[in-house]
Every structure is written in C-alpha cells, then in structure tokens.
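Note sheet for the following structure.
Only one protein chain is missing; all other protein chains are in place.
Right, chain A next:
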Amino acid sequence: MTGSTYITDFKTDRGYELKLNTGLFINNEFVGGDSQIETINPATGKVIAKVEAAGEKEVNAAVDAAEKAFEEVWSKVTPQKRRDYMLKLASLIDRDHEELSQIESLDNGKGISLSRGFDVRELSECIRYYAGWTDKIHGKVIETEGVLSYTRHEPIGVCGAIIPWNFPLLMFAWKLAPALATGNCVVIKTSEMTPLSALKVASLVKEAEFPPGVVNIITGYGHTTGDLLARHKKVGKIAFTGSTAVGRLVMKAAAESNLKKVTLELGGKSPNIIFDDADLELAIKWSFRGVFFNHGQTCCAGTRIYVQEGIYDKFLEKFKAHTQNTPIGHPHDESTFQGPQISQTQYDRIMGYIDSGKEEGATVALGGKRWGNEGYYVEPTIFTDVKEDMKIMKEEIFGPVACVTKFKDEEEAIRLANDSNYGLASAIFSESNKRCIEVSKRIKAGTVWVNCVNVLHANTPFGGFKESGIGRENGEYALDNYTQVKVVKMATTMSP
C-alpha cells in the first residue's frame, strides 16, 4: 500500500477545503495501520475522516525507525544542523498557519480565532524556542583532585509521547520540540479523537527534510497503541499528558517493562483565590478565562473559585453577568469563544457531574444544560453553595463548570486551596504586594498566577505538584526530561 492511498479530501462546515494524508507517519512515509478509526466533528457529531491506527506491528516499526535514525543519522547531526531543521519546520508551520488552524478547529471544536491566535501560534513559537537550545546544552567540568571530571548531557535515544485531544498541536509541540532539540528521535501517539492536525505537521516534517525516522507520528486507542508504546523496551522515555487515571497506567507500564523515564502532565482542580483587595473587574475577566477557556478542557483550569466574603456577592453578580455573555457558537465562526466539548463521552461525563452537583445540594447559579440541538455543547455553568467534599469540588470535570464559594481570611484560603490531591496551578488576585508574594510561597502548585490566569510562555516551566504530575515542560527545565547525564573521569598516567 503506498502513501497516496491514504490521501483524504474533506471540507470544514464553512467550506474551507482540506487535503490530508491519514496514514501513519513512519520513516517519513505514510503507511497503513492494522485498523482504521473514525474521527468525529464535535460540532455536528458527523464523521470527518477515517485515519489509520497503529497496532503492535506498526508501533514496533515506528520505534525501530526511530532507533535506526538515532544510531545511524541523528546522533551524528551537529546541534547547529538540528536547529536549522527545527527553524525550517517552524517556517513551514507559519506558511501553513491558516490551514493548520482550520484543521484544529474542525477536529477539536475550538473557535477558529483561538486556533489561529493561540494554538498554531504557540506551536510555531515553541519549536522556535527549542531550536534555540540545540547548541546550548552544556555539561560541566568539575574540579576534582587528580582527575579531569566532566559531564555530558546526552540524548536518551528514542522518546515516546502520548498526547491528548484538548490542545492537539500545542501538546504535540511541547513534546516534539525539547526532544528534538536535545538530539532524540520521537514516536508520538496523538489522540484518536484529534489525529488530523499532527498529520498535517507530518507532511511539513518531510518537507523540512528531516532525516527519515527522526519524527514518527502514529495514532490509536490509549489502551492498545498507547500501552504498546508505554511498555516498549526500546523506548527510553515516555512523556504523557492526560488524565491522572491513565497517567498511573503509563507509570505502571514503564515499571513493568524497562523502567523507562516517565514524565506526566495530569489533571488538576486548580484554585483561584480572590481577596477583597483585588481589582474586581480584572479578577472577573481572568477568572472567566481561567475556567471557561477551551470549553473548560484545560488541565490547569481554575475551577474552584474562592472569593473573600466581603466581595463575594458583588463578585458573583458580575461573574454571572460576564459569563452569560459567552460567545458560544460554531467552531468555524470567527466570533466563537466556546465551541462544543470534544465527544459524546465527555459531554455525558460533564452532564453527569452537573447532575451530581444538583443531587449533592449545590445551587446552579447559571447554565447547567445542553446548548443548542446539534453537537456536544454544554452551557457555561456556575455552581454556588458548594461544600468542599462534593464531587464537583473534588474531582476534575474537564468542562465549562465553575464552583464559586467564599472564605474568611488568608489562612483559610490557603488551607482550602491546598486541600486537594492535585497541585497543577493556582491563581491569586490581590493588590497587596506582601500578600501576593507570601501566598504564592505557600500554595502547593506548580504554577501560581498572580493577578492573571492561564498565561503561558514557551520559556517558563509548567507542571504539577502532587498527583498533577511529574516533571516540567517548557523552559530550560524541559531539557532535563530528554537528556541523561554521563560523567567522564579521566585520570592521567603521570604523577600529578
């Protein structure tokens, strides 16, 4: 079967024409899988296309391709040349920015203005950022008596990645870029729910003339394809972003196979703390963005909103009013902020949580129902009168559902914020310099946003405390995930 067999034509609901190769991308070629998976348009529930899915044979082929490419080619390419390949890829992504945005919105359901303005832009910036690191990965020379000691920060070889459906291109970039920059070859499994945009990037990888086997992109179900990759003995490291439950399985697979290095970006139930000396207008705008961005399908969503009692009523009133105006609509309409949730399963899960909130006695202050008649839309929902032990306060909903409650003082806020098994992110709103610094020291979370939320940069680290994960992505810190340290100690044969 040749690669051309898998070329598929399709259109967005607004008539933008697309053509993609839906095979598995292995060794710079598109090949068949052992089965096909249908990817659904979440705005309509209809099938967009069928993609090839990887079984054991294909996973092995991808890993073998990566291993061969590493041993024979990539490990001999200079850091400068690695940089040039990555910059070329970034340029091609910039060239095809619109097409990538259209595919992302079609497959994932996010608003086209967001795909364009955020997801695809960040993909390019992330790759450019890490292209800048390739020739700056330094070992150390350490003074030791009688011996010349130095360290090398070497690539691992073959790195696997399993990425989710909520930010397909962004999550792809966060894994691909540091892995390549440090000299590794990769096998990336995309989510079977959003396989298309990475396949477009695959064609750009080939156009950028990366040596075959350096970048391999496959898809399939987590419990089959993902599991095979997580337990493959030739994969030296696995990077996973997804739910905490599946993160445990990945770690288990690594433990049972070859003790491959593991980094995990898992779930969260991030607290957003609004003190009575906060700039209220700012706090509302950011809080809204914190929970409702990407339809609530964000691991770091600020879903528990703690408001100091003095401003609680005012906050709630304005927050409701602001949320009421959420531009919900079709993903390919320019003004859409909130599109559909990714799938029927996710939709059902979110509605299930909303029901449990009602059953456990919380008040639906806004929303709580399906939106429209077509697609997996959920109204932006606000719960009040919540108790800490309610499911909606403890468990990650991954939808447009916010819980708002009040607190008395700083001590209580910090205690409540930290009372979670998660620790991915947090936000503080206050005008007091002292309070901002002090509270940010005491919150147990990998990111603390002060007077803002969900502000990400390619050069700052991101990752969780506690059960929100292991390891950091982005910034210089991510380089450690993809390198291993070797120390060389050279003794001389002459007397010192």
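The working rule: a residue touches a chain if its C-beta (ideal position, glycine included) is under 8 Å from a C-beta of that chain, and two chains touch if they have at least 3 such contacts; residues count from 1.
Heads up, the rule we're going with is that contacts and distances are computed from a predicted model.
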| item | value |
| --- | --- |
| Choices "WD repeat-containing protein 75 isoform X2", "Protein YIPF", "Aldehyde dehydrogenase domain-containing protein" or "Glutathione S-transferase" - which one is the UniProt name of the chain not shown | "Aldehyde dehydrogenase domain-containing protein" |
| Residue of A:Glu71, A:Asp135, A:Glu154 or A:Glu360 in touch with the missing chain, whole complex considered | A:Asp135 |
| Contacting the left-out chain in the complete assembly, out of A:Ile7, A:Leu148 or A:Val455 | A:Leu148 |
| Contacting the left-out chain in the complete assembly, out of A:Arg83, A:Lys260 or A:Lys318 | A:Arg83 |
| Of A:Val47, A:Ile142, A:Ile437 or A:Val455, the one touching the omitted chain in the full complex | A:Ile437 |
| Interface with the undisplayed chain - residues on chain A | 79-80, 83-84, 87, 125, 128-129, 131-136, 138, 148, 433-434, 437-438, 441, 458-459, 476, 490, 492-494 |
